[in-house]
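One protein chain omitted, others in place.
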Amino acid sequence: MAAAAIHAGGGLADHIHPEPQGFVRKYVFSIDHKIIGIQYMITAFLFMILGGMLAELIRVQLMKASGGLMTPETYNEVYSVHGSTMVWLVIIPLLTGGFGNLIFPVQIGARDVAFPWLNMLSFWLFPPAGLMLYASFLMGAPTAGWTEYPPMSLQGGAGTSMWAAAIFLIGVSSTMTGINFLVTILKMRAPGMTFTRMPLFVWGQFVTAPLLMIATTALGAALAALFVQRQFGVAFFDPTRGGSPLLWQHMFWFYSHPAVYIMILPAFGMISEILPTFSRKPIFGYKMIAFSSCAIAILGFMVWAHHMFTSGLAPALQLPFMVLTMLIAIPTGVKIFSWVTTLWGGVIHMTTSMMFAIGFLATFTLGGITGVFLAAVPFDLHAHGTYFIVAHLHYVLVGGSLMGILAGLFYWYPKMSGRLMNETLGKWAFWLFFIGFNGTFLPMHWLGMWGQPRRVAMYDPQFQAWNQVASYFSFVMTAALILVLVNALWSMRNGKRSGPNPWNARTLEWQIPSPMPYYNFKHVPSVFAAPYDFAEPLPYRGLEEELDGAPPPVPAAH
Amino acid sequence: MAVASVTQRGYGGLAEEPDQLYVETRELRIQGFLLFMVSDLVLFSSFIFAYLYLRNSGQGWPAGGPKLDIALAAVNSIVLFGSGATMHFALENWKHGSFSKFANWIVMTIILGAGFLSGQVLEYIHIGARWSSGIFGASFYTLTGMHGLHVFAGIIYLTVLLLQAAQGKYTFTKYTGLTLGTLYWHFVDVIWVVLFSIFYLL
Amino acid sequence: MEANVAHVERILAIFFGIVVFLVAVIALRNDWKSQGIENQVFKIMLGLLALGAILGILAALGVLIGKGVA
Partner (left out) sequence: MPENRDPVVHLDRQFWIVTAVLAVLALISILWWVWAPITSIMPEAVDKAQQIDALFRFLAASGTALFIFVCGYIVYFSLAFRRHAGTPDDAVGIQIHDNNKLETWWTIVPTVFVVIMAIFSLRIWYGIEVAPNNTLVVEAIGHQWYYTFRYPNVNGEISEMHLPLGQPVTLHVTSSDVIHSFWIPAMRLKADMVPGLINTFEFTPTRPGKYEIICTEFCGTLHGEMHSGTTQNPAYVYIDQPATYAAWYARTERQQIHASNAIAAPVSPNQLKLNGGDPKAGAKLFAAKCSACHAIGPFDQRIVGPGLRGVLNDPAHPQLVDGDKATPENVAKILENGFKGSIGQMPNQAANGLSNKDIVNLVAYLKTLK
């Protein structure tokens, strides 16, 4: 075994700030990555409750073919804000700002992210942006969906401009997070933590960060253009004055396709941590999984126009976008096959976290397969803009990202609170969620194929039966999510004490106490192998004092 | 630590060997700043894409738009590029330990930057179109306006750096902030090379 | 009057354009061997600055003129 790099000393890694005192500096305007991560999670879960309520309004409205609960105008506002909330205020903050902040700096053996103050700023842009989005209800919320295609969005109420401003703020926050994470991973890894020894969750954050940084800025440009078009009549998208509605679609999807990967790559990373831990077995094909994440991220920038096959894209452009999109199936397939193989020959501990991870494998596979269908232009000509799309996107975002988030919540909860979540409640929640989710979204596949367009407040009566099925199952799914929430709140005080490493996991965050102390490590460890060899001793040096009564490190003089 | 190394004149510093903490922090900050520049570049690129897309979709260019003054733009561009050169000298002189030369060159840069902005004002007056008048107004004023804002922010940035340097915030061996300011100013210059080309030469 | 102003502007642009170009090239040559990521970026920036100076000169000479320009 090659000798691990010697920790040089005297540098940033040993530069510890004194722990802030007082409630405000400690828990509100904190610069500690762990507190910021928890802040992100709490805020995002609060928005998830709001977005979930909107989702249930949608499902109740669609119980009857003639609608009935809301006017079409209100319904349009509801689903637009639902989509915007779930994408920008729930999934992305949870995966990057939340779990990213909380876990990955510890996993690379750092004491904090590269720019803690910037990190705090990133977080504090997020709640105001969310409130701005919901404030738009007071002035006529956006109605044209989360995509806000002009000229429709030019006709929308005053809230549409508010929407653009809110999402712009979120974008600034994401960009800063991306820069911060990228520099942290590039520069602040512990000695010996080479790229091929990084845990796969870190790899997930590493390929997501550039997406956050680059794609989100492009969205910022699009939103700024929409805003000035609406407020000052600047003719970007107005066809009557030489502008082009398709320009928005290009600018929007240049962000929003990579955003799809922002919403799934960190979840891939989580799954890649959870599966080997609970199978007691190295992740199968570490390098291929890491490499395929990079391939997905790069290809993700080259496929945006597959959302525009029916929009009037030049035929010569449709072909490369179709073929490139299909190519993404290859790295994604490699990942799924590797995960399934990781299960083979393991000693599988069926914890709630593991059940969500395995559920993720099944539902995400289905979402991925329908994604490949949609890449084929002729099929997309039929399915575009129908409930088939709704089904596909919820299979990847709920069945993929959200399942990953729930798996991660059960897995890393002890690292936040020092306690375990209740397993019995958790397993109930899993089965209810799994059944409710599939019952809600599976029928939407054939509803779309048969002719139900998306974003409608009322629909043809022959679709009513299946819509009712979807609505009833959605109540089950909501119940499951409430159960998870109750579980998390209840376990905060009453959960079983977890100790530092309840799952017997091997990445660095499990080698320090739970909850994690302010300075993370008493001594920055050295790393000399990848963390997945369950039959070997831990591949770290310098962790001997973490769990005993040794005194914490001395803060640097300032 | 910086305070300890300030000389009696309130700037510059002893030729003290940078410590490990400084070296690592400098690397972080420079890398973070470069990534910020990349995302800023993406912002400009998006609008440049929008401009080229609008220009090439449908009716011909300039779509009855007003005429640009290329002579003014040429001399104005040279003013801005010249400010890039003076900024380069400013940093070089700081590296060689001369505060007064640094100050002269950075003041020169600020003046040239302000000159460029006044040139832009002249150009806006000359064109006489409005932001809301058609796709020309949309793309030209948005892009050059955004660039103008960057120049304006840069002038303030450089002024702050000059004042900080005069107060002894940087030493001749520890000057990350000055490096970042120079990077930013060069970035603003180089963006103008692109904007100048696509609006005046294409 | 208008024409004269433009004439002066063109001459100034050409003259100072040459100055800026030479300065950028010389600075680039002096910096050629410097290390560090920021210096690599500086080199690219200086190169683009020289390119910009050439474009400015060519525009002033009337060699390169875009469609949107009088």
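Labels for the chains are A, B and C, by order of writing; each one numbers its residues from 1.
Note that in this section contacts are C-beta pairs under 8 Å (C-beta built on N, C-alpha and C of every residue); 3 or more make two chains touch, one makes a residue touch a chain.
If you're wondering where the values come from, they're calculated on a predicted model, not measured in any experiment.
Here the chain not displayed is in touch, across the complete complex, with A. In the complete assembly, the contact with the undisplayed chain comes from A:323, out of A:323, A:465 or A:486.
In the complete complex, the hidden chain is touched by one of A:461, A:499, A:513 or A:555, namely A:461.
Touching the chain that is not shown, out of A:46, A:288, A:469 or A:485: A:288 (per the contact rule at the top). Against the chain not shown here, chain A presents residues 65-67, 71-73, 76, 143-145, 149, 151-152, 155, 239-240, 244-246, 279-282, 284-288, 310-312, 315, 318-319, 322-323, 326-327, 329-330, 333-334, 336-338, 340-341, 343-350, 358, 361-362, 365-366, 369-370, 372-373, 376-379, 381-382, 384-386, 449-451, 453-461, 504, 530, 532-535.
Quick note on the criterion: only the chains that are shown with their structure count from here on.
We define each chain's centre as the mean of its Cα atoms; on that basis chain B and chain C are separated by 15 Å.
With each centre defined as the average position of its C-alpha atoms, the distance from chain A to chain C rounds to 46 Å.
Note for the complex: chain B touches chain A at residues 19-21, 23-25, 27-28, 31-32, 35-36, 38-40, 42-43, 45-47, 49-50, 53-54, 57-59, 63, 131-135, 137-138, 141-142. Put simply, chain A touches chain B in their complex at residues 8-12, 15, 114-115, 118, 175, 178-180, 182-183, 186-188, 213-214, 216-218, 220-222, 225, 228-229, 232-236, 241-244, 246-247, 250-251, 254.
On the chain B side of its complex with chain C, the touching residues are 30-31, 34, 61-62, 65, 67-75, 77-79, 81-82, 84-85, 88-89, 92, 136, 179, 182-183, 186-187, 189-190, 192-193, 196-197, 199-202.
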